[in-house]
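Quick one: this structure, given as structure tokens, is what I'll be asking you about.
With one protein chain removed, the remaining protein chains of the complex are shown where they sit.
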Amino acid sequence: MDTCIKKIRALAADLLDKGEVERVIGFAKGTIPMATSPIAIGSKQEIEKLVFNSTCGLNLANFVTKQKGKTAIIAKGCDSRNIVTHIVENQIKRDEIYIIGVPCTGMVDKFKIASLFKDEITQFEEAGDTLTVSSLSQTQTLNKQDYLRENCSLCTHRNPVLYDVLAADLVEEQVLENPFPDVDRIEALDPDARWEHFENLTKNCIRCYACRNACPICYCPTCFVDEAGPQWVGKGQNKTDVDTFHFLRAFHCAGRCTDCGACVEACPMGINVRDFTRKLNKDTLEMFGWEAGLDLTKRPPLDAYSPQDPNDFIK
Amino acid sequence: MENPYMPYPVRIDDIQIATEDKSLKTFKFVFLNEGDEEKFAYHAGQFAELSIPGVGEIPIGIASSPVEKGFVKFTVFRAGVVTSHLHNMKVGDIMGIRGPLGNWYPWDKLENKNVVIIGGGFAFTTLRSSIVYMLDPANRSKFKNIDVVYGSRSPGMLLYREELFEWEKRDDINMHITVDGTDDPDWKYHTGFVPQVVEQNAPKADEDTYAIICGPPIMIKFTQPSLTQLGYKPHQIIMSLENRMKCGIGMCGRCNIGKELVCKDGPVFTLEQINQTPKEY
Partner (left out) sequence: MKFITIDKKDWTKGIDKSRKTYQLFGPVKDENGCKIKELDKDLAPEMDYHESVMSAKSVLFPQTETLLTANLDESVEDHHIMKQAKNEYTPRAVLGIRPYDAKAILLVKLNFDTDEYRDPYWCDAYEATTLVGLGITHPGPFDFSTSVGSGPFGEEGLDILMADLDDHYLAKVLTPKGEAYAAVCGFDAAADDKESQALFDILQLEAEKNITSHVETDKLKDKALLDLHEAPFWDDIAFACINCGTCTYVCPTCWCFDIQDEAKQKQSSRFRNWDTCMSPLFTRHATGHNPRGAKVQRVRQRFMHKLKYFLDKYDQGIMCVGCGRCVKSCPVNIDIRQVAHTMNTFEKKD
């Protein structure tokens, strides 16, 4: 996957050269190991800044709305699904975006890799599925497949679902007998243990809102936690307020979340933010047969009504 | 040092509706504890945080004048959560005032000078404080000519109407009251926007004349060229800025314009100082 960067750069350079797009949004090399930074390239001269590898864990669909003129984006499978959602929800028009699709073999779990070392990682290199990671005291060679982010290991949409051009050959999609083993694990807990699981999840939250701001479907001009007249949620460290933020945000994402993992990637405290949304993804699949971002013609289940909608809860 | 977050407890002594659309009210407060009024000694141009327990605080310019004893007055526009709550309060209710905060109009620099006061809309509060201060018999002789240009959308939107008309009758102050427009055939004063009235009526600048200007950003934007045309240099134009504030004591970091904190280094700045700051206000 890291080998398709030449193709990405060539495609991007061509688009900019012909003036077909105002900018290409992709990733730039980070200033520290295992990091990349979203970037907007405006001219062919800057093309070498673009990179693409297994540390490109953010969702670029977060950066494409409200741009003037046409924008090209380098989109993985999940990114492309979020672009579909953007189009369905009128955040961007199809002809305003040019999608360079990149079939993806997964992003690495940076926390998991870092925990293998007792000091800071100083170098990270990848060649195919082989990761060579070094700190000052040791070097380790790892198999990328053992260090995928959880959402990537459970991904069934690695190929872009909507694109104008592909930067690499399509990859084989995973077929999972059980796509929600993480949800099952939590559902198997008794209520007290389940409550404790979620209390533990939020105990380190510092209300930075990196999860919300990195999420492409969180685009409300004024988020419910920021409303002042009236104020719905406290902004401090009161446990109920912190929990309310996470649970309510998850519900706002229900039926729209593509499990891209940008929220977990962004969180500075290493909180597995996806634990809030995964059950809702499972429910939407089971109750409505719905996965977000696969159909340009349909609205997500929570804003569409069908007489076939389950209604056994109406007593 | 005392806790600067602690307000002085006050009681609402009087509430007057200040404008015909009821969007502004003038509140008169009396300090509950003897001695607090002295501690609150202020200068014209300063502001205070009006504090309502359980609701919040708002930074409001002090409309009463240091020469008026026994109470303090504020004119408040209903804009958000706290101001709406305040507008619904009654005489006798208890709340708090924190201050006085900020710097003030440079009264020592203005001695023996001509002063031109320009105000628009409901930004006239600290200007009222200034005019009452200057007209007080103990102070009047310290200043030379006083000109005032004050305008609002319509006669019913002028603040302190009765006082304005009283001042107009005096011969130790030149009032140029104006409204954007009116149907009232008995309207005796100017009709027209503040910048035009300034151009036509304000005295030309000389090294002994200073202008104090207070108003909404758009009024200031169009009045500045008029003053410049009359010859006022940036150090002779004194402005009072607003910004979103919380602590009012220069600690929460919210109200900065460049390295100036509007609550502590301001709110009064000369145009010369403002020209050296980023335009983020």
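Every chain is named by a letter (A and B) in the order it is written, and numbering of its residues begins at 1.
Here is the rule we go by: contacts are C-beta pairs under 8 Å (C-beta built on N, C-alpha and C of every residue); 3 or more make two chains touch, one makes a residue touch a chain.
Only a predicted model underlies this, so the values are computations on that prediction, with no experimental measurement involved.
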item: Which of B:V30, B:V55, B:L135 or B:L230 contacts the chain that the document leaves out; value: B:V55
item: Absent-chain contact - pick from B:V30, B:V67 or B:I249; value: B:I249
item: Among B:K28, B:H176, B:H190 or B:K264, residue touching the chain not depicted; value: B:K264
item: Touch residues of chain B, complete complex, unshown partner; value: 1, 3-7, 9, 32, 51-57, 79-80, 83, 93-96, 217, 242-244, 246-247, 249-259, 264, 276, 278, 280-281
item: Chain A residues touching the omitted chain (full complex); value: 30-33, 35-40, 58, 62-63, 111, 118-120, 122, 136, 204, 206-210, 212-214, 226, 228, 234-238, 265-271
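Criterion: only the chains that are shown with their structure count from here on.
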item: Chain centre separation in whole Å, for chain B relative to chain A (CA means); value: 51
item: Complex contacts: residues of chain A adjacent to chain B; value: 228-231
item: Footprint of chain A on chain B - complex, ascending; value: 80-81
